[in-house]
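Please read the structure below before turning to the comments.
Here the complex is missing a single protein chain, while all its other protein chains stay put.
Moving on, here comes chain A:
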Amino acid sequence: MTDAPLLIVGASMAGLRTAEGARRAGYAGPIEFLGAEAHAPYNRPPLSKELLQTEGHGHDEVAFPIRSALEQGVTWTLGRAAASLDISRRVVIDEAGDEHPYRALAIATGLRPKPLPVDGHALTGIHVLRTLDDAVGLRTSLRPGANVVILGSGFVGCEIAATAAKNGCAVSVVTQSAVPLERALGPELGGEVRRRHEAHGVRFFPRDGLFGLVGDPCVERVILSSGVMLECDVLVVAIGSDPNTEWLAGSGLDVSDGVLVDGGLRALTAEGAVVPDVFAVGDVARYPNPLFDGVARRVEHWNLPTETGKRAGQLIAAHLAGENCEPLAAAGFAPLPSFWSDQYDMHLLAFGMTYLADRRELVAGALDDECVVEYHRGDALVGVCGIGMRSLVQSYRSRFSVPTAAV
């Protein structure tokens, strides 16, 4: 099958960066993208912000530019989900039954939002936000005066809350945690985020959940576990994501939580053996990061699809050129996660894995103004987050390094 392409399942940012990385490293052969969404790769962060508040914005505003290296030799099969993988025949079968052979396979199928945790009674007015189509569907509902209930207070929930409040909606956030962003940023910054949302009229229902929905045919009220009843025209479910790996069931890959890969982004079996010619990138990949420890994790921060894609592309190019990839794969992969969030006039910027911390320390500024918080686990710095103060936050990048013992 020497004519078979580098097959990238998931026409996503991670998939795009994998293709670019392979080209940059010298792979000139065919590339095929197989994507469940109808759209070419686009940038997701604006979906909860600009795109959600700007009528008329669509794929053009968020599409990634396709660089000249990918103008030739690339096939786009979009609007078609993968259904199964046969590693012995080196073929992916799509939902229509068509076969897509590969010389190398990059899995970039990403995540999907966790569903409504209670019976939705097929009511309308219930939304999630992951895709462009989700955002366009939600946007038309965020009318001034609409009662918007957001379940979940992670980054997606908080950003939708801020956008909806700016749009003039009456916003309530229902969350299991005590404060928004608690797991990611801890109680101090989370409390400050709550204060800023409340200053914009957002109501919080902490340590609470969804008990049931009332309405016909559109949701009209939600009943919380605490017994509180809220008027609700729009319910947004933002309680995290699950990896899209059902299509890999029975393939031989370890998909117990995303696709387990080694430091070379090469897929592994449950026994830890490298699966020939199969790589995974982006949100769906679970890999160890020696910057922190040896635990394989899925990390959902925005820069990691790019980091994993670039590295996988480099390995794939070497592999397809017949080179021995072992030294490259063994050279540690230690990307520094970075993430940011814009809510109102608050600009959060963070590096590292703040949620691994057992101790937090305000090292500059004040929480209710601009500030920088360090996140420590034992003696090790595991993260930093700032409100504003970007130069200071940026200066921390050089302070994350792989411990000598872990190299």
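In the analysis below, a residue touches a chain if its C-beta (ideal position, glycine included) is under 8 Å from a C-beta of that chain, and two chains touch if they have at least 3 such contacts; residues count from 1.
The rule we apply is simple: contacts and distances are computed from a predicted model.
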Absent chain [UniProt protein name; select from "Ferredoxin", "NADH dehydrogenase subunit F", "Two component transcriptional regulator, LuxR family" or "ABC transporter permease"]: "Ferredoxin"
Per the touch definition above, residue among A:S48, A:T109, A:T306 or A:Q343 touching the missing chain: A:T306
Option touching the unshown chain, where A:Y102, A:F279 or A:W340 are the choices: A:W340
Residues from chain A at the interface with the omitted partner, ascending: 17, 20, 24, 43, 45-46, 62, 64-65, 67, 302-303, 306, 338, 340, 342, 347, 349, 388-391, 394, 397
